[in-house]
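A single protein chain has been omitted; all remaining protein chains appear in their positions.
Order of writing sets the chain letters: A, B, C and D. Residues in each chain are counted from 1.
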Amino acid sequence: MGSLLQVVFDALALGSLYALAALGIALIFGVMRLVNFAHGDVIAFCVFALLWPSTDAVAVVFAGNLPWFLLIPLVLAVGAALSVLSELVVFRRFRRANPATMMIASFALGFVIRYFLLMLYSSRPKSISLLPALSQPIEIFGARIPLLQLITILVTIAVLFGLTAFLRRTRFGLEMRAAAENFTMARMLGVRANRVIMGAFALSGALAGAIALILGSQTGTANITMGANVMLMAFIATVIGGMGSLAGAVIAGFLLGSIATVMQVILPPDARAFRDAFVYGAVILVLIFRPQGLLSARGAKERV
Amino acid sequence: MRQSPALRSLSTPILLSLLLVCFALAAVFAGSRPFNQTIIDIFLQVIFVVGLYTFVGNSGVISFGHIAFACLGGYVAAWTTIKPMLKGGAMPGLPDWLMQTEIPYWASALVAALWAALWAGIFGSVLMRLSGIAASIATFAMLAMVNSIYSNWESVTSATSSVVGIPIVRVIWPYLIAAIIAVFVAWAYSISRHGLALRAARDEPTAAAASGIDIPRARLIAFVLSGGIMGAGGALYAHSIGIVTPDTFYLGLTFTTLSMLVVGGMSTLSGAVLGVLILSTLIQVLRWLEAGVQIGTSTFALPGGVQEIALGAVMIVILMFRPTGIMGNKELNLPMAGSEKAGRQGPEPQTTNKE
Amino acid sequence: MSELVADRISVAFAGLKALSEVDLKVASGQIVGLMGPNGAGKTTLVNVLTGFQPPTAGAVLLDGAPLSGPKPHLLRRRGIARTFQGGRLFRDLLVIDNLEVTGIGLGQSRSAAIAEARAMLDWVGIAHLANRIAGTLPYTDERRVAIGRALMGRPAFILLDEPAAGMSGQEAADLSALIRRIAREMGCGVLLIEHNVGLVLDLCDHIVVLDSGAVIETGDPAFIRASEKVRHAYMGTAADTHMPVLEVGQ
Amino acid sequence: DDDKIIVGFATAATGFMQAYDKPAEDAAMIRIKEINEAGGLLGKQIEVVTADTKTDRAEGAKAGLSVIDAGADLVVVSCDYDFGSPAALAAESSGLVSFFLCAESIKAGIQGVGPHSFSASVLAAVQGATMAQWSYEKKGARSYYRLLDTWTEYNKGICDGFDWMLPQLADAKLVGEDTFLNEDASIAAQITRIKALPQEPDAIMLCTMMPGAVSAIKQIRAAGINSMILNGSGVDGSYWLSAVPDLSNFFVPVQGSVYGDDPNPAVTAFNAKYKEATGGDPSTQYTYPGYVMIDVWAKAVERAGTTDADAVVAELEKMNAEPTLFGPRTFTPELHHQNQARYLIVETKAGKPGVVDEWTISAPIPVADLMK
Partner (left out) sequence: MSLLTLSNVSVRYGRLTAVRGVSFSLAEGEVLFITGPNGAGKSSLLRAIAGVTPPAGGRIDFEGHDITGRAPEDIARLGLSMVPEGRDVFGGLTIEENLLVGTGMHAAERGWRARAASELEAVYATFPILKDRRHAQAGLLSGGQQQMLVIGRALMTNPRLVAIDEPSLGLAPNITDQVYERLIALRAERKLTLLIVEQSSTRAMLVGGRMMLMRGGEILLDGDARALGQSEAMQAAYFGYGEH
């Protein structure tokens, strides 16, 4: 029983990160039909913002030493600011572009951010000690879960409910969803759509900041490509969750983490290296049986 | 007199091929081996982007997975062209007959095309039912699966370690010819009945179904064909540098290829080819700048990393001003439909009388 | 003679009964009108007949045999064609290609498809539009192209969903003539959905009126015109009821 | 040109390989400068040409061709086999000697490039074997757990060496094994498997590299697993230790110490020189093979009296336990790599790394075992 619970915890530990990241991706996707590949680089940027620019191997910590109650808002603000900046400078000009164009633009933007970091910090991974107290595992019913992951799970769920309530219940949320569906029509109804979208970017950027904090404290590393893998999994979670459905994205994020964990547990040692092949195979299966996603977002299916 | 549309559009692949020939000639006249290699790379990229275009351009489904077929092709080159002796060491799990096989590079490219097309058929028959972003993710999952398998199947792919001993081909002609063939194949497909049906389905899937078009099947045909092109490209890529590893054929190449296609204009063949030529030229120029150019007495050089930043910025700017890519929805065509000479002879004497 | 029958078709969407036990029959050469208020289920019925919407209960019979498997492209190949409430042309293709593609979808050879497409454009009266990009056409012409496209391969049945919406009187009259020719000259069975009551009453041999997913009246035009039920559920000014009028002097 | 000797560096000046190539290249430059100051090689000054591979294979081939066209007598290629081999293959087909800056796969040499190719470093397998034997002999470890990051060949190489050594150690036992991927955000499931063992293993052989190594180590220690952790050289350096405060019971094999406590004072002197040249201390031991490379190649050229590739290769292949600043080096006609080497053992205790021992595996790892 304890070991089963442990598997659940391990799955949650991995999944919570994907789930939280998926929220940031799903939000922007829901609002703009934009698959924001720059999101991963925003995550990396947030971590590097804690270090002084230097190409030495040893990281020169700068804001990273702040007490947590300053550190956390700072990182969230950096993420939000960079994200809003990217909307102002780049994405605003792509309102009418097709999704593929926006996606490549976001990819190019991510490229710019990545190489900018590379110039300042070199490609060498750097080590930082972020919120070290959070690495301690805690025991629940004989199963172990790092405090950090527990916090991640709680944050994910809180953000999910917060965002959902925000989108469902507030005027701003309603306007955001309307602008997402039909930008021009929303404007014709007096919605200041550009501001609304900027708000979405700010939220998504702050979520990137949150991921940065979690990844940073979990891995102890600042790495130019650190956001990329999480971003990729989050993107997949967004799609199999049902495009634009926040709850779907979160569930799918946890699901991906669980599949990976379960594969790791049940596969014989020789096959474990192929774990990802099984995980992606499962992704294909989910898509084949539920092309619209686990919780298909409302309006996703056009009627004839 | 109007010519048939098919014949009229023939000028597109011809013009594109001439452009490629110009690049090849530039390499020959420059006589520098690194430059020659650069042009070879450009031709390989043309093959990849044209292969991707064959599916993406006609179906409108963004595929993140096509580089998997290049991977399959690259390993076919490894399986069929490495000396049997070497093969045994690196990939002991190969079946005996394959172990003994040693064929020339062009034959390996052909086999690679068939092998990749076969797998495109197998994956495609499952995936082509999906559309939109779900299809994109499914193709990505396919890529990740292939990558995971090839990165770990020690006995037949040598896992993550580079497979060496693939004969290196450093002359430019085979690559030029392959790129031109790819261009013509893509062109022939897009004007074929299958291509036409698929493009119709791209714009209006509902109406296409109501017009009797079997959309999954139409997509599958394009998928198989483009998989074949990618496979051949992958094999030639292996011959251009002499090694293959699975991570050559993963996210990096996927995004380069997609970017070139989208920046060029993903719904036209001209966009596919010009996207490669323009971006590659840009990259090359930036690299020269980065390496330092002599202006007068002083050398001017960009600091390292600026090249990539500039490339990203230029791509964004191009897309800002041309959201449908450089070519938009237009094909490169002779200004005067039907007269094959017009393009090359420069401005024709103005003898036409205006009504 | 061929016959398309909706046999006790029901469709439910998550609690909403869009259609309940609807019967309908169209025979070759016949024009059947389908009327009803907004949301009555007319489009849904067409979707069922063309395979876009699997029915919750009931069956679609073609010449007495049930059609199995809701695959729109297969039903189209068996001769059940339709148009849509919006134009849904292949906007980036030429008009002629719009028709040619349909020929290809039906399995014709390329040259046969082109030949038939040309003949069809001519027959529908829009031969001059052959080389226009479909996306740039005005509304009325768009409708005609859509009808021409649906007529490729000479389907046994054609289902028209509000083809005259947004048309002026004269344009509607031209369309009406075209529809009559489709039935008379091609021998097609036509199912016509229209809110232009005059057009329906004038054109149809037989009319079915739906309301809230159920058939409330069927009969010939004269009968429908006289029906109190239909008037109540559906008719407005067109059947000369009261109409708001601005006070004089404004 | 006849009045100078050209060394061509087809290495990464940008991209992630730069972090590995640059320090080794700097060290090579120091050796070149020393030689030039001492009157040059065969009386000629050594000149350097460079071309950037951009951490890309296709670019690597181009960079190789560039330096060859610039007249290189020796082609130095990227640290890693995958990224260095395109340039090395170009050199091989031009009949030139090529050296990998610090590749640790057996393919970096005859097996993967050809008879003119060498590596300046030591095989990864030797690292795994060294750690296994040393911990067995000196630390009394008996139960081992093997955790492999399948991301690169280098990682697998370490574990291969470990696997080769383990059966030779009487009553040493492998109590479990698992894999992960460098980029995995969490290795919770792998840790659970270790925790599920009836007894904590004496040692965990961790075959991985940066940056995933830090994450793995952090998570292992956070989970309260205190076994010794044995590693390859890839995790050498103190730059990352801040991420795992107070790390202890952690062991790394190195060719020379960057911590200022190398038993050989000449190494410490080199470190000073390096700092003078680059402004920083060497951050990992991967700086050193660059120096060794120029050193052995120059000796071979002197002995051959020419830069002619075949003559130089013949001289290199005669080297048997040739002393260098970082231990003896041997090349044979079968192997252009080190399948046995002296390693310093660095232990990290309460967050402080320092040399605690020196170990050479009892027998070279047979080439046949390395090739399987």
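By definition in this document, a contact is a pair of C-beta atoms (placed from the backbone, for glycine too) under 8 Å apart; a residue touches a chain by one contact, two chains touch by 3 or more.
Keep in mind the model is a prediction, meaning the values are calculated, not measured.
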{"item": "Visible chains in contact with the missing one", "value": "A, C"}
{"item": "Residue, one of A:A186, A:M233, A:L255 or A:I284, that touches the chain absent here", "value": "A:A186"}
{"item": "Option from A:A63, A:A77, A:A178 or A:V265 whose C-beta touches the chain left out", "value": "A:A178"}
{"item": "Residues of chain A (touch criterion as defined above) contacting the omitted chain", "value": "171, 174-175, 177-178, 180-182, 184-193, 244, 297-300, 302-303"}
{"item": "Touching residues (missing chain, whole complex) on chain C", "value": "13, 16, 36-40, 42-43, 85-86, 138-141, 162, 165-171, 195, 197, 233-239, 241, 243-246, 248, 250"}
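Quick note on the criterion: only the chains that are shown with their structure count from here on.
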{"item": "Chains in simultaneous contact with chain B and chain D", "value": "A"}
{"item": "Selected pair, greater C-beta contact count between A-C and B-C", "value": "B-C"}
{"item": "Label of the chain whose CA centroid is most distant from the centroid of chain D", "value": "C"}
{"item": "Centroid spacing, where centroids are CA-atom means, of chain C and chain D in whole angstrom", "value": "75"}
{"item": "Whole-Å gap separating chain A and chain C, where each centre is the average of the chain's CA atoms", "value": "47"}
{"item": "Cα-centroid distance, chain A relative to chain B, in whole angstrom", "value": "31"}
{"item": "Interface hub residues of chain A, defined as touching at least two other chains", "value": "118, 273, 275-276, 304"}
{"item": "For chain B, residues contacting two or more additional chains", "value": "151-152, 206, 304-305, 308"}
{"item": "Interchain contacts, given as pairs of chains that touch", "value": "A-B, A-C, A-D, B-C, B-D"}
{"item": "Of all residues in chain A, those that touch chain C in their complex", "value": "304"}
{"item": "Chain C-touching residues of chain B, taken from the complex the two chains share", "value": "193, 196-197, 199-200, 203-204, 206-215, 329"}
{"item": "Parts of chain C lying in touch with chain B, wherever the complex brings them together", "value": "50, 52, 72-73, 76-77, 81-82, 84, 88-93, 97-98, 100-102, 104-107, 110, 113, 149-150, 152-153"}
